[in-house]
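Report on one structure; see the data block that follows.
As you look at this complex, bear in mind that one protein chain is not there, while each of the others sits in place.
And now, chain A:
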Amino acid sequence: MKRFVYINDESYQNDYCDNQISNTKYTLWNFLPKNLWEQFRRFMNQYFLLIACLQLWSLITPVNPASTWGPLIIIFAVSATKEAWDDYNRYISDKQANEKKVWIVKNGARKHIQAQDIRVGNIVWIRENEEVPCDLVLTGTSEPQGICHVETAALDGEIDLKTRVIPPTCAGLDAEQLHKIKGVIECPIPDKDIRRFDANIRLFPPFIDNDICPLTINNTLLQSCYLRNTEWACGVAVYTGNETKLGMSRGVPEPKLTAMDAMIDKLTGAIFLFQLAVVVVLGSAGNVWKDTEARKQWYVKYDDDEPWYQILVIPLRFELLCSIMIPISIKVSLDFVKSLYAKFIDWDEEMYDKETDTPAHAANTAISEDLGQVEYILTDKTGTLTENKMIFRRCCIGGTLYGNESGDALKDVELLNAVANNSPHVIKFLTVMALCNTVIPIKSPSGQISYKAQSQDEDALVNAASNLHMVLVSKNGNNAEIHFNRRVVQYEILDVLEFTSDRKRMSVLISDSESGKIFLLSKGADEAILPLAYSGQQIKTFIDAVDKYAQLGLRTLCLAWRELGLQEYLEWSRLFKEANSALIDREWKVAEVCQKLEHTLDILGISAIEDRLQAGVPETIEILRQSGINFWMLTGDKQSTAIQIALLCNLISSEPKGQLLYINGKTEDEVARSLERVLLTMRITSSEPKELAFVVDGWALEIILTRYKEAFTELAVLSKTAICCRVTPSQKAQLVKLLKSCDYRTLAIGDGGNDVRMIQQAHIGVGISGREGLQAARAADYSIGKFRFLKRLILVHGRYSYNRTAFLSQYSFYKSLLICFIQILFSFVSGIAGTSLFNSVSLMAYNVFYTSIPVLTTVLDKDLSERTVTQNPEILLYCQAGRLLNPSTFAGWFGRSLYHAIVVFLITIHVYANEKSEMEELSMVALSGSIWLQAFVVTLEMNSFTFVQFLGIWGNFAAFYIINFGISSIPSAGMYTIMFRLCRQPSYWITMLLISGVGMGPVLALKYFRYTYSPSAINILQKAERSRGPMYTLVHL
């Protein structure tokens, strides 16, 4: 599918969309229905709506419908308002972008129009520092060489400037001609690939040749980029509105659901089934009682001939009575505490990176608990474990190794002497270092030269070359100027054979302006360059050097060159042009053509660049591994470097403690055999206390993922550590997916654009806001400044969040079940007719105030101090295995609520029997009993006690009495005078004391017994912490 764009042709009407951008989700008209529809897709909301609707039927409602409608409407209004506000902000920013004035050419003259009126084919003019309104193909710039600079941060998060050039066919047109230009651009239909634009352009006469000229992404200005360091530029609109590359790549990521949410949903489902069972049983029992007993009770006055639906009335009443089993408050409280967890992360001073001035940030506020349940961490290497601050450290030029003693080649006297003596080998080497790249030198007014590089390696090389007096001074279009030992050398850059991850090398074709000689300069990975050496060259020293450097954890690049004859170049150049204008498989064709030139190279030497480990990385990995988290390192780097870094940062242990198993091979058979062998070793040694890790490279991984997925899945389950090198971004994402499919909680951490897919795929994505831009940090759920903060993020924030939510959610069910069980018990003494013991006000306040506020203070609860947790990271196991929230712990809470309901109910009806059995009084006694138990339960379950917690629990207790005194003094209220009356009775207080004693005694005894005689590791550490004995630090196994 192709799109033909006729440049600047008013007569040609196309039906492509205009340039109106719309990011909004709703319109004014569909907001209410669409938003409600979205909210009601959640089961909980459907359930509450059903309950609220049933309550409108006054025959069956036990309480005032407002007690459900009120909270329901508030919950809906809050989330709808939030959505509306977000959408309104999007609308405003869209409107601003759409109404921005831009210059376009119309009927041969420039006109000022609104950005939204740009049509495909229009020529758009942009001035310096303006934003590009739509995707353009560059046709002219203010620079004589036909280049311009753009900042693409909004598109891909990379902050360096990128150079864009006008296609050769448009070169040299002046502004007057650019107004009249006509032609056709053939381009693919809109897609979201921001790195690719395989198109071509043909200008119509009178504009010189009507040859087809290829276009690449380098000839485009994409929407949302900014024009920098260039006075003006103009281009032809090819994609507009939401069809631009940016518009197409915009997507709403799937909301992530934590393991805990899933568990809570499951438990909610179970409670719902239980509720249905209760409704069916009590409903039928109620109907039977009604027919056998209630009809005799003349004062109830049942009619003999009732409508058919009367049989449903009692079951439905029980449904409503039991509806509080699923607490409407749980979603609200969970959302509230989750946003607090996120704030705690944002506020954490200890995760603030002073060096780069970046605090930790939780972009996704809903998944903190998952942090505590992580089982696999998939980490990028460069920039994540390392600083991504590349420094040229050593080199091997023509067989001589420099920088061995000092560890810094730039200070190696021998090398400096060689430079001063114009040693030809060294000069060639330095020339490649300075020229074989895509670096842009920028000269500041003071004459200082700084470099803008897309790759940190190139930056390191160019800077090192300039330190060795080979200074790249300027690059104007195709001309590069180099100062070497105060001599000025001019080169013309003929072609750039770009770096791709498949080719693993790049080359530049230059011609020396003085001599006219043409050279091919290449640099790349050793395995991509060394085989291309001319036959007869001794490359053994280079191989040794590469090994040596890799063992030091240095990144190596192999530099080479070759002189070309003019004829050879011209011939090749034609092929290159052809390949470059291909619309189909362009990348592959170009690679093939490049290969034709890159052979019989003269290997000049090896450069070794150091990328230091970030501070605290080995300790962090050590502790996280102790806590039972498995680490996989996924890197695009080469195997030896990756292994070296892995050793340095404690990811793997060296022999004999650890063993590395390699999966390699070039063909399917080899890979299959290798995989089989590794799997076998894994199975055998899995019981031995030996640390096994497997190493796999991208090539083998590709074969494995397509052909031997099952075997690999087994391997993944067995292996705690893995190193995957030479992997592509999509392979990273595939690996995450594979682990996810085995039901593991995964965390992916990375810093660059190549990690984005893995970060989005994983349960938790963590981005390091580092030197490769903010792309990863933006896509991530959490962004941190340094890798070492991961320890605190998981062990402290993740663990506490998990523990707190585990308590909060189960407690929410406990208190709802408690009140519900009392209602059910009461129905046995009220003729199974579905009478509510409690009045509407009490029921609503019970859920909203009395029981919600004290428990919210759990967000401050700490079962163990942060120090103990970091000293005993194994304790994370309790969160990972989900030991604090699972069906059996939930059953414990369920049992407790049943027991407490029985205690409260039986004591109440026995003490308040006979002449005291007045309904309002008895109901208030039962309610107070529940509140007393609540306060004690929360107190018992809290581990740490701060003033806020004390205030939350006992202040709330006092508030219960104050609120009820308040209501008791309103004459029209049903419970007028009740609370005063009760508080004057000694029997009321004696009853409360009895309920507390009988209710809490067994709970306390059981807890004590478990705590003392079958303690969990948490309990032991708690005891150790409290006694502060010498056993405080533990011996690790």
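Here are some notes:
Just so it is clear, a contact is a pair of C-beta atoms (placed from the backbone, for glycine too) under 8 Å apart; a residue touches a chain by one contact, two chains touch by 3 or more; residues count from 1.
Quick note on the criterion: contacts and distances are computed from a predicted model.
When the unshown chain is looked up in UniProt, the name that turns up among "RNA-binding protein 48", "Enhancer of polycomb homolog", "ER membrane protein complex subunit 1" or "ALA-interacting subunit" is "ALA-interacting subunit". Among A:Val593, A:Leu837, A:Leu856 or A:Ile953, the one in contact with the hidden chain is A:Leu837. Across A:Val278, A:Ala294 or A:Ala480, the residue that sits in touch with the chain not pictured is A:Ala294. Touch with the hidden chain on the side of chain A covers residues 58, 62, 293-294, 296-303, 317, 628, 826, 829-831, 833-835, 837, 872, 874, 877, 881, 883, 886, 907, 909-923, 971-972, 974, 976-977, 985-987, 990-991, 993-994, 997-998, 1001, 1004-1005, 1007-1008, 1011-1013, 1015, 1017, 1020-1021, 1023-1027, 1029, 1031, 1034-1035, 1037.
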